[in-house]
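Yeah, one chain of the complex is gone here, protein chain that is, but the others are all in their spots.
In order of appearance the chains are A and B, and numbering begins at 1 in each one.
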Amino acid sequence: MDIAILDNVIFLGTVTVLSALQNVFFAYRVQNESLHKRSGQTAFERVSVANRNCIEVYPTFLALLWTAGLFCSQAPAAFAGLLYLVVRHKYFVGYLGETSQSLPGFFFGKRLIAFLFIMAAAGIVNYATNYLFGINFLFYIQTATKASAALLLIP
Amino acid sequence: MDIAILDNVIFLGTVTVLSALQNVFFAYRVQNESLHKRSGQTAFERVSVANRNCIEVYPTFLALLWTAGLFCSQAPAAFAGLLYLVVRHKYFVGYLGETSQSLPGFFFGKRLIAFLFIMAAAGIVNYATNYLFGINFLFYIQTATKASAALLLIP
Partner (left out) sequence: MDIAILDNVIFLGTVTVLSALQNVFFAYRVQNESLHKRSGQTAFERVSVANRNCIEVYPTFLALLWTAGLFCSQAPAAFAGLLYLVVRHKYFVGYLGETSQSLPGFFFGKRLIAFLFIMAAAGIVNYATNYLFGINFLFYIQTATKASAALLLIP
């Protein structure tokens, strides 16, 4: 995106990425505690928990999607976002499945979230190096993310 | 908004709209299951459930509000957003009301969310046809949304 516009939002984007990182840290804490706890068995409890788990990660996902797209490269970020939607759908449907089968964890799509986070962080670091030392890696970062986005398709 | 800026976020906006659509799908599943389930009767449980229901839809609402405003037309989107705030307030207050009366459903403001979604989707489709075939309907879409925004006032 245009550098002149990014100048106005670079700090906001940095704080957003940091807060998303903190959200992920919180989510891991919850997951660690919830490993030994069985979720409810009624259909309502299952669909309610599945929906809540999806909703809780949603603002984090949106923030990372937009910061990755604005500060780094749009197409790979949108591609990773689409894959995340697919993974989320599978997660939601899997949560509603057989009561006897084991439930999926609290946190899903870790790889896609990590990919978006790395993209956003790389864009912000590149902005800093460009400002401080006049070194701009953005073209190489964008090429690398475009090439590695295809690797996300590997299950 | 300026086409040159929209170029940078059109894919991100598309994924955002898709994810909001998926959120609504999840919410409907929860609502279908929760029809036969009574919520808690203490004041704390009621206010807590009302707040949670509002909060869960909030990121979806924000995402649709901004994508509708950016990709289509600002004034009708902001108008629908204001109406949504009114509806949400009535929902919240209604949830705290008499214990004997029936509770409102899980999902509220469906019409306003649908209006914002149609605006955002129309803007994105128009962007695609403009890019592919050079056909730009945006002016007609904006006129239609401005005219139909008044219809949202009908209870």
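Worth a mention:
Here, a residue touches a chain if its C-beta (ideal position, glycine included) is under 8 Å from a C-beta of that chain, and two chains touch if they have at least 3 such contacts.
As the structure is a computational prediction, the values presented were derived from the model and not from experiment.
When the omitted chain is restored, the residue from B:Cys54, B:Ile118 or B:Ala144 that touches it is B:Cys54. By the touch rule set out above, subunit A reaches the unshown chain at residues 4-5, 8-9, 11-12, 14-16, 18-19, 22-23, 26-27, 29-30, 33-34, 37, 56, 59-60, 63.
Residues of subunit B in contact with the chain left out of this view: 1-2, 5, 43-44, 47-48, 50-52, 54-55, 58-59, 61-62, 65-66, 69-70, 74-75, 77-78, 81-82, 85, 88-89, 92, 96.
The rule we apply is simple: only the chains that are shown with their structure count from here on.
As a whole-number value, the distance joining the C-alpha centres of subunit A and subunit B reads 22 Å.
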